[in-house]
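After this line comes chain A, so read on.
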Amino acid sequence: MLEAQGITVSFGKTTVLRDVSLRVRPGELVALCGPNGAGKSTLLAAMAGDFQPERGQVFIEGAIITGLPPAELARRRAVLEQSPSLSAGFSVGELLALSIPRDVPPEQADALIARKLHSVGLADRIGDNCQILSGGQRHRAHLARVLVQLAASDTPDTGYLMLDEPTSSLDIAHQITTMRIARRAAREGAGVLVVLHDLNLAAAFADRVALMHDGRMVADGPGAEIFTADRLSAIYETEIAVEREDGQAPRILPVYGPDAHAGPEA
Partner candidate 1 sequence: MRFLTAFLLSAVLLASGDARAAGPQRIVSAGGDITEIIYQLGAGDRVIAVDSTSTFPAEAAGKEQIGYIRRLAAEGILSLQPDLLIAAHDAGPPPAVEQLKAAGLRVELAPKGDSLAGVQQKIRFVGDVLAMPEAAGTLAEQLETDMQGASEVARAVPENTRVIFVLNTRDGAPLVAGAGTAADAIIGLSGGVNAVTGFEGYKPMSQEAIISAAPDVLLMMSQTLDRIGGIDAMLARPEFSLTPAGKNRRFVAMDGILMLTFGPRLPEAVRELATALTKTEQSD
Partner candidate 2 sequence: MAVTTTLPRRVAGVFGRRPLFGALGALVVLVAFAEVALGPVRLGPVDLFSVLIGNGEPGPTAILLQIRLPRMVLGLAVGMGLALSGCALQGVLRNPLADPGLIGVTAGAAVGAVTVIVLGNFFIGELPAFVRPYALPLGAFVGSILVTGFVFTFASRSGGTNVAMLILAGVAVNAIAGALIGAMVYISDDQQLRDLTFWSMGSIASGNWMSVAVTSVVAVASGLFLLRMGRTLDLFQLGERAAFHAGVDIERQKRRIALLTALSVGAVTAAAGPIGFIGLVAPHMARLIVGPAHRHVLPAAALIGGALILGADLGVRLAVPPSEPPIGLATSMIGGPFFLWLLMRRMNRGGGNA
């Protein structure tokens, strides 16, 4: 289990996280939602072991996460940054190969790379320079790299996958593909933590949604339960409607108000 226990984080005088706790269990997809500045990315970074919180601890399988050496940590969790970058002219295949430890035999590595590229829909781009890919394609290539990192570890099914807004640069179809990939990783045994702005994606794909506001955890549970119009309207400070239909994920719809276009003739 990956668990943040009562962590508090400040940058200078600004407290970004106040006594926040969150658990991600193996096999589970947790979406981390909330308005801009709620502290989602900071919580993800703390749970990735990027830094030691002022108060509280993050544990990964019972071990204090900042106490583990980076190489060991990399075997247990993989992180996709919000805007991944690459400053060398690697090909897509070379990019994915970065995640392969030295001791993995080449054939096995090639097979793994091919499999993960296929899953993000870039199987035919393996030889292309990353720089000629579109922004969305590049983001998916990095997603594949992170998947390879987790899959290449000696215990591929028990790691944690942490994705910081993985859908923000993608079109609708690829947003869905990405969430399916994340969900499949969870079904295969990984614990997945995804920072999402799109509440509908969260409601549709996450087993649990953790909702943050102003550095605090305000709700944690299945999307169908915690997404209520009142709660969302309050924390996003804009009117939000929630439509429910039996047997389906709730649909979250912003209410635009009188100054929005009413239709083509407006």
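How were these picked? Simply put, all candidates are chains of the complex that A comes from, given by their letters.
Going forward, contacts are C-beta pairs under 8 Å (C-beta built on N, C-alpha and C of every residue); 3 or more make two chains touch, one makes a residue touch a chain; residues count from 1.
Keep in mind the model is a prediction, meaning the values are calculated, not measured.
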Within this complex, chain A touches, out of 1 or 2, candidate 2
Per the touch rule above, chain A residues touching candidate 2 in the complex are 48, 50, 69-71, 73-75, 77-79, 81, 84-91, 94, 98-99, 101-102, 127, 129, 131, 149
